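Right, subunit A next:
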Amino acid sequence: MMNKPRHIAVIGGGIAGMETASRLAQAGYKITLIEKERITGGHLTQWSHLFPDSSDPAIVVSRLSSALSHQNIKVITSTEITDISKNGQYFNLKSGSEMSLNADAIVVTSGFHLFDASRKEEYGYGLFDNVLTSADLELMMKNEKPIRTASGKKPRRIAIIHCVGSRDAKAGNTYCSKVCCITGIKQAIELNKRLPECEIFCFYMDLRLYGSSFDGLYLTAQQKHKVQFIRGRLSEAAEKPDKSLQIKAEDTLSGRPLRMDVDMIILLVGMEPGISHNNFSRNGSVQLDENGFLKCKDVHAARNLTTQTGIFMAGTCICPMSVSETLENARSAALEVINYFERKM
Partner candidate 1 sequence: MKKTAKIKWADFNKEIADDNYYYLRSCIRQNFFPGSEKAFLDILRHNLHKTIFDDASHTTCAGIGYHADIVTFETLQTIAARHFSLMNERGIPSAVVSCITSFGIYSEILATWEEFPEEKEKIRAYLKKATGREFEVPENVVHSCDIIYKFRNEIAAQMKSPLINQKTGKPLKIVDHIGCHYSKMFPERGVGGAEFPKVLTGMITAWGGETVDYPERRHCCGFGFRQYLVKSNRSYPMSNSKKKFESMAPYKPDAILANCPGCTMFFDRWQYTLGQIEGKTYGEDGNGIPVLTYEELAGLVLGYDPWKLGMQLHQVDVEPFLDKMGVQYNPDDKYKGLNGKYINQPDFSGCLKV
Partner candidate 2 sequence: MNGKYFIIPFLAGMAYLFLILIVRGIRWISGLSKIDKLRLFQSLKSGRTLKSLKEAFVEGLLHRKIFLKNPVLGYMHMSLAFGWFLLIVMGHVEAMVAEGSLSVPFYMPIFFRYFKTTEDFPLARFFSFMMDLLLLFVLSGVGLAMLKRFKKSLFGMKRTTRLKLFDRIALTSLWLIFPLRLLAESIAAAISHNGSFLTSGIGKILSSSQHIELLNTPAWLAYSLVLGFFFIALPNSRYMHIPAEILFIFLRNSGIRLKKQNTTYTDVQVFSCSRCGICLDNCQLSTAGIRDTQSVYLLKNIRNKDLDDEHLFNCLLCGKCQIDCPVGIETIDLRITQRIESTRQYNSSYEYLEINSSPSAKVVYFAGCMTHLTPGIITAMQKIFETAGENYWFFDQEKAPCCGRPLMLAGQYEAASKLIENNSRQILASGAQTLVVSCPICYKVFKEDYHLFNMEVLMHFEYIRRLIDREILQVARSPQRLLYHDPCELGRGMGMYKEPREVLAMTGTLVSIRNEKEKAYCCGGSLGNLKIKQEERDMIRNQAVNDYLEHSPDMLVTSCPMCKKTFARNTRIPVLDISEIITRNMLSPGIPGLTESKECILEEEYI
C-alpha cells in the first residue's frame, strides 16, 4: 500500500470535477479541487431543467457538493490555473503569481464554453431584444420568471433554432454539439407548458436524438405540445418596427423559401472548448484535437488520458456531453487515475 497519500489536483469544479474528486477521495487520495468561479457546480448552477426527465439540476449539484465535504478534499475557488509544468515527478500548477501547487497527477475537468451567439450576427443576438440563447431561457425559467418579450408581452410565436455555432464553418466549429437537439425539444416542451397558447417552431437540419428516450420526447413534443418542426437552417433574423422578428429559412422539404414573424427566438448554442484549454496546452503539456478540445490518447480505449502521462481529463473538456455522460466519464477518469497509481507501485 501507499506510504504517503498521493495528491491529485482536479482543475475545474463543474460536475465532472466534483464527481472525479469525490470518487478519488473515497479511494483514499488527497484531492485539491480548483475552481475559477466563486462557487462549484459549473454551468449546471445556471440551468433549470435536465433532459429527458425535466428534473432539477440543483439536485445533482447538491448531491455532488455534499460529497465534496470529504476530509481528503480541499476546494479552492476563485482561482484559475494559468500554467501547468512538469517538475521531476511532480506537476506544478500555477495561478498567476499568487498560487503554486504540486501534485502527483492532474485531472483536467475544465468543461466547455458556450458558443457566443453574437458571433452569428445574422441572428441578431445582442442586437435585437427578443433574441435569446438556450442558456438565457434556462436562466429565465430557473428564476421562475414568466416568459415574456422584452416589452413584457406574452409571445404568440417562438422559434427555436438548432445548430447555432455548431456544424458551421462560418462559426469555426464544424462538429455537432450533440446535446442541443434534445435540449431544444425539452425547452420547446417547457415553453409550451408555460405558454399553452404560443406556437412553437423548431428549425433543424437533422434531429440528432441519440438517447433511447429522446425520440419519445420528440414525439411527445409533437403530439402533446403541438411543437412544429421545420427542416431548414435559419438564414437570418431581422427586427420589425414592433420588435417582433422576421426570420428566413428554407422549408427544405417543400423546396421553397419561408418567412415567418416570431415574437422570440431561442438560439440553441453549442459547446465550444473551454478558453482555459489554451493555458494547459501552451507549453505543450497537453495537446488539443482539431476542434480545440483536449486530445485523447486514444478515442476508443483511453478517452480519459491526455497526451501527457499523469494528466487525466473528464467531462466536456473532451467533447460535448450530457450530464449523465459527464458523470459516467468522471467516474471512469477516477478509475484511470487509480489504475495509474496502482501500476506505478
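Assume a contact is a pair of C-beta atoms (placed from the backbone, for glycine too) under 8 Å apart; a residue touches a chain by one contact, two chains touch by 3 or more; residues count from 1.
A quick word on the picks: all candidates are chains of the complex that A comes from, given by their letters.
Model, not experiment: these values are computed from the prediction.
Visitor: Check each candidate in turn (1 or 2) and state which touches subunit A within the complex.
Guide: Selected candidate, touching subunit A: 1.
Visitor: So in the complex, which bits of subunit A are touching candidate 1?
Guide: 116, 118-119, 121-122, 127, 169-172, 174, 236, 238-241, 246
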